[in-house]
Structure formats: structure tokens, C-alpha cells
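One protein chain is absent from this view; the other protein chains keep their places.
Then we have chain A:
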């Protein structure tokens, strides 16, 4: 009924552990994958909220720090 596992499959099954536990590298990869999916999911309200809050903070920083130029100042003589 169930196909017999090849030797390669048996090795992989042993690597993942007898009771189905994942290794630390797989957990980190999963976390990175879910973070990337969250960051690129335009339909997620929480994601959009965080991105736009970050953009708002960046806009406030730009307004406070990058707007100190004087248009009416005399041009430097070269």
C-alpha cells in the first residue's frame, strides 16, 4: 500500500528526526520565508500598516532634517 522508502528517503527521514522535529536551520528558513511573504503581501492590513507607519516616520525625518536649504540665498561666485 505504501511505497517502500528509498535509502535516500530513509536518510532524510532520520535527519528530520524520528518524531518529526525540524532542525534549527529549517526553522530559521521558515521564519525568513514567512517574513518575506508578510513583507510582500499587499493585501495584508497589518503589513500595510507597518509599511506606511515606517514611511510616515521616514517622511517626518526628511521634513525635519533635509529641508534646511534656502532658495533665496545668493549663488556662490566661481
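Here is the rule we use: a residue touches a chain if its C-beta (ideal position, glycine included) is under 8 Å from a C-beta of that chain, and two chains touch if they have at least 3 such contacts; residues count from 1.
Rule of thumb we're sticking to: contacts and distances are computed from a predicted model.
J.: Mind telling me which option in "Proteasome subunit beta", "Translocase of outer mitochondrial membrane 40 homolog, like", "AP complex subunit sigma" or "GPI-anchor transamidase" is what UniProt lists for the chain we can't see?
T.: "Translocase of outer mitochondrial membrane 40 homolog, like"
J.: What is the set of chain A residues that contact the non-displayed chain in the whole complex?
T.: Touching the chain left out of view, chain A contributes residues 45, 48-49, 51-53, 55-56, 59-60, 62-64, 67-72.
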